[in-house]
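Input: one structure, supplied below.
Missing here is one protein chain; the remaining ones are kept as they sit in the complex.
Per-chain residue numbering starts at 1, and chain names A, B, C and D are given in the order in which the chains are listed.
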Amino acid sequence: KTVVTMNTVQIFGTIDPAKISDYTDYMAAVNLYDGLVNVDPAGNLVPELAESWTVSDDTREVVFKLRADARFSDGTPVTAADVVYSVERLLRINQGPANLFADVLKPGSVTAVDDHTVKFTLSKTFAPFLSTVPAIMVLNSKVVEANLGDDDGQSYLATHVAGAGAYTLTSWDRGSQMTIDRNPDYYKGFGPGPIDEVRWIITNDEATVRSLAASGELTMSSQYQSPETYKALEAMGRFKIVAEDTPTAFYLKLNSKVAPTDDIHIRKAIALATDYATIREVIVPGGELNGPLPKNFADFYASDLPAPVYDIEAAKAEIAKSKYTGQKIPIVLGYVAGTKFEEEISLLMQANLEQIGFVVTQQADPWNRITELASKVETSPAVNQIFFSPTYPSPDSMFFTQYHSKAAGTWSSMEWLQDPEVDKLIDDARATTDKAEQAALYKTLQHRLVDLQADVFLQTQTVQHAMDKCLDGFKAVPMQSFDYDFTKYSWTCQ
Amino acid sequence: MSDALLSVRDLSVEFTTYGRTQPVLHGVSLDVPARSHVALVGESGSGKTVTMKSIMGLLHMPPASISSGAILYDGRDLLTMPRRERLKLTGTDMSMVFQDPMSSLNPVFTIADQMSTILKYADRRLGRSRSRRERMQRVLEVLAQVRMREPERVARSYPIMLSGGMRQRVLIAMALLSEPRLLIADEPGTALDVTTQAQILKLLKDLVEERGLALLMITHNLGVVRETSDYVYVMHKGVVVEEAPTAELFAAPKVAYTRALIDAVPRLTGARPAERTEAAP
Amino acid sequence: MEFLRFLLRRVLWSLLVLVGLSMVIFIIARAVPGDPARMALGPTATQEQVADLQKKLGLDRPIVEQYGLFVVGLAHGDLGRSLLTERPVNDDIRDTFAATLELVLATIFIAVVCGVPLGVVAAYWKDRWPDNAVRLVAIFSAVTPSFFLALLLQILAGYVLHILPTTGRLPPNFDFAPGYTGLVLVDSIIAGRPDAFLEGLRYLLLPAISLAAATMGQMARITRSSMIDVSSQDYIEASRAFGVPEWVRVCKYMLRPSFVPPLTILGLEFASLIGNAFVVELVFAWPGMAAYGIRTILQKDLNAVMGVVMVSGVFFVLVNLVIDLLVGLVDPRVRIRGSRQ
Amino acid sequence: MNARQSPLLEVVDLVKTFPIAGAFGGRAGEMTAVDHVSFSIRRGGVYGLAGESGSGKSTIARMIMGLFQPTGGDVLLSGANITGTLGTRAHSRQVQMVFQNPGSSLNPRRTIGQSIAVPLEAHGHPRADRRRRISELLDMVQLPASFADRYPHELSGGQKQRVAIARALAVAPQLVVLDEPTSALDVSVQARVIELLTSLGRQLDLTYLFISHDLSLMRNFADEVGVLYRGRIVESGPTARVFEQPEHDYTRLLIASVPVISAEEEALRPTIPLIDGEIPTAEKLLALRESQRATEVPKRT
């Protein structure tokens, strides 16, 4: 029996597919539930419960054909009715992934054509729709109905699984661990060297991770360990360190509506005063980022944009052009309190900015406070360190949520960018079904955002995992934590 | 008076505080024969309590030290006696009644508990043994001996539930538990009101008469001395300045200090002390 | 009868305190920044979704009404549902409370069992070397922040000596779950699992010591000074005259009357104990209520925060009630009043 | 009674009840500590209040001082009812008290000078003159002025008592309540304090309410006495009369219990019957008397 023991730094909030929202939630959900489609590392959709799908010309109608042999883990067949039920419930509860479908699906939009055919009728053209479909996890409607309670089965699904996933929930001790076991009757079957059991141990304590590794229990670390821990684990000999670039981008968000970052020259100066190499090499590993979009979205990526450079003299020149020239420029640098590397980056920024005439105030806030501060222009710090990763495998996820004026007021849009041209480009791309045209629009958009210096585009995130040398299969996927779908992993030793 | 049960010979005690040595007793001598009631009087601070503590072995020796003298009990010197033997005597053969009935009983244990503990360890020192039942019986017996009306109830009580007079009796009962021959009472009853005090004094007097106790009573109340004791020692600044049978002392005090002490006592007749002195024979 | 009335009065006062506490916490919880609905829904949620959830949670209603609803729920013993864990807060607290309880009980045990004898020793040999040694130990343990001590112990016992585990409550994947009382040490005895008992003890030791040190120091200091006060009382002197052996005098006659101040202090210390538990649980990754509490505060999980604080408030009030009763038990003067001294 | 002068203090029908605290702080009932007590003191006189411990002496004193609110009855000073003004500044100018225990009535954390200055401050004595007034007061009670800088623990009991007296006299009151002013002192010191009180009384024209259960002392100091038993005055009258011809059995028991040092005194003491070979308690005696009202008191031999 192959067991993978992995540590994770956060507790699992929920396993109800209608409520899952964060990275850890999805980690459990992708293993316990199956959706109509899945995502591969390149961001392409791959069949799962649906063996094929067709999109109408205006992209307003999508028809999925379900696999005939698809079974829930209790053995009952997966039918179109289950899909309809799952979507309706998602919309009813209106949490978790529901926001992806907010303007697109209405109650009644999804219908069962026959037992194995489901039709989605969109209320408007929304090009990235397909890429959001993996977020729909299909529920076993009969089981849910039988345990409906007075809250649409929420109590039941908070602790039980009613899905078609490759794994079933064995034990879950909130706050300490979750164990899932392979469903041997999984309809898709498994490849060679399947993982029989996955145990997540919840700890963000480096020492615990090390002792788990030392005692031979740990198979795979989380991606959040300290460099020292990776080093120590590697030194044990049993582990390989797998580093991989992800589509997660790391920005210094520049608030375009408050002083001094309301001046484009100041924004450019900050970008020029950023020591990218040191950050990447010493503080936190990462890949180059030349604009708002990580290069994982290869088809849409503007590869002609030059990588940003660190040039203090040029920064000074930009300041000279700004309206703030000739004075001490006060500026606030925000980051998440308690995050070591963000603190280090902030200090590095402070050291550099103070050289060129800024007076820096550091502002470390806990995450919840940052979300609050982000809701108002005045309270959003001039500069803020933010990670953003796509929630569905489409550039739209990167652009709309961060730069569209309609999305303002969240932590992901602290630029307070209200640029009609940017808005128009995003909207146009959403309305286009033609992929080439979309690519062109997105490339223009990237140039526009770099010209505006909407953010300092620091780097992409490189994740590191210490993995047992026998374990294979980690591949970054541009959607949530779909890369922890353990059907994609295999045990290579005997 | 060499046949005295207790005989203090030329006792000197000094206290060392802050590196300074201060003599407190200067060659005190006194005798307490069996079946007698001896009083030790003197103003506050004259050394009465120190004398008593020396006899009972209660002086805290680091600050205090006995520079000379002997304390003969039954002819044997307590000061040179081996510690074990001395411990055998204190609380058994020689016992004492404490001054303040309000504060001399442990507030958190019942009377029975306190008394039987004392009895238990007194027995142990004497190599006797008694069952719990027997000990309790003895406790009740002694409580009855001090004329406590409901010994069982008193035994079950906590000190706070008893009146001052009752507590003083309990203290006497404690001293009598292991049938001592010598009883030292440090100002018994001074903390009580007159009527109760009178009862306690009567009780002590009866005990001397009935049980042949040797009683050394320390007090500064001359009225009490006159009414109860047979023989008086007057102490002043650590020196015994006068000793005489009670009647003699009051009739004709020889030392000026004694006279002054007697004169200071207000009279029930209402005569101002000064006037009375003139009127005295 | 008297006793019942006393109890009733105390309970009524305690209820009043708890009601006040609930109000204060309610206001605090509402004032902490961050929209709970948005926090729960994640970054990509739309404005409508947020409004929708706010409505479901009743966050759009006037605060007084919200409070009313909370109190009604509370009266039914229902603390609502946690946004963070999606479970009834009651369940979450039941799961985490036992761990905290075990830690706190162990702490009190250590503090009393070590602190009191140390105080006795110091008082007995006042101004001599045992006294000085105890005072030094007491002062050091009283001033060492429990957080810092936790770190030191982790390094020393965990990394340098490798004798004790540094985080968690039981080994990962250990096949024992406390079922009856929720306390590992108790349940393992009930279940007849000496291995679980030993493991539980090993894991408990470091957090409990870190938490106990400050209280222990306080207990030793208070016991010492209380013993010294008592030792100059006439009744202690008197017991000497009656030839009661030294150890009986010290351990019985002196200790019991001296016990009221340490007990009272223990009751007060309890508040800071819970406060420190918040930090120590974090350091040792102890799966207790405090760690849960911090997480939920940061997530602005209103129901859960209210639940945690109310439970710790009840706990605090209860402990102090028990201590008051104990004081009455130890010292009859408290029980039998009416006659003035 | 001396009718030459009008009474300074009149206590009319004073009652004080206390709640009886039950175990654990509940209220278990009521007890009457002072039960319809009336008496008066002529200007310049010394009125003695005697009685066993717990008979209500201090309670009366405290009501006169305003430390307790009477349950019923009035306190008149020079004919004016001062019940309502109890504890006020005007009241404290007229009536002062020397407490039972000299040690505990001085604040251990304040110097003697500071303690004596309290009434001076309260009554607006000019700041510049305070120091002088304090030495004057200390001098009056025969203490050196340097004592002003000492702390109470540096003084002996008699000295502390004298400080307390000085403080009470600082504002020149008319009435001084002395609550067992000498009970904590030794006979020789006690005699000195009484002497001092007598001479100050004469010098400053003070009226004293003197509380004690030392009857011999009372015989010497007071010119009128009241005997208190269980909150009631059972007998009162000029001192000589009460002591020589006690009318009430309780008074007799009290006088009979006083230990004395001379034969004359002994002769003066009434004898009381022993009950069960013991000196009876007051309750017993009074109960016995209740049942044999007519019988004469047999003389003790």
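Operating definition for what follows: contacts are C-beta pairs under 8 Å (C-beta built on N, C-alpha and C of every residue); 3 or more make two chains touch, one makes a residue touch a chain.
By our rule, contacts and distances are computed from a predicted model.
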Out of "D-ala-D-ala transporter subunit", "Dihydroorotate dehydrogenase", "PotF_1 protein" or "Branched-chain amino acid transport system permease protein", flag the one the UniProt entry gives for the chain missing from this complex. "D-ala-D-ala transporter subunit"
Specify the residue from the set D:Ser55, D:Gln159, D:Gln190 or D:Asn220 that touches the hidden chain. D:Gln159
Can you work out which residue in A:Thr2, A:Thr76 or A:Gln350 touches the chain that's missing from view? A:Gln350
Contact with the hidden chain only, please: which subunit A residues? 206-207, 226, 228, 278, 282-283, 336-338, 340, 343-344, 346-348, 350-351, 354, 360-366, 369
Where the missing chain touches subunit D, by residue: 65-67, 87-89, 91-93, 95-97, 99-101, 103-110, 114-115, 118-119, 121-123, 144, 146, 149-157, 159, 164, 167-168, 170-171
For subunit C, which residues lie in contact with the unshown chain of the complex? 13, 16-18, 20-21, 24-25, 28-29, 31-33, 135, 139-140, 142-148, 151-152, 154-155, 158-160, 268, 271-272, 274-275, 278-279, 283, 290, 293-294, 297-298, 305, 308-309, 312-313, 316-317
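In the analysis below, only the chains that are shown with their structure count from here on.
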Going by C-alpha centres, which chain would you call the most central? C
Across the interfaces B-C and A-C, which one involves more C-beta pairs in contact? A-C
List the centre-to-centre spacing of subunit A and subunit D in whole Å, with centres computed as mean CA coordinates. 88
Express in whole angstrom the distance between the two chain centres, defined as the mean CA positions of subunit A and subunit C. 40
Per-residue multi-chain contacts in subunit C, two or more chains: 336
Among the residues of subunit B, which are close enough to touch at least two other chains? none
Within the complex, which stretch of subunit B touches subunit D? 43-44, 147, 164-165, 192-199, 201-202, 220-227, 250, 260-262, 264-270, 272-273, 276
In the complex formed with subunit B, which residues of subunit D make contact? 52-53, 157, 185-191, 194, 213-217, 219-221, 239-240, 243, 253-262, 264-265, 268-269, 278-279, 281-282
Subunit B touches which residues of subunit C in the complex? 233-245, 248, 252-253, 256-257, 330-333, 336, 339, 341
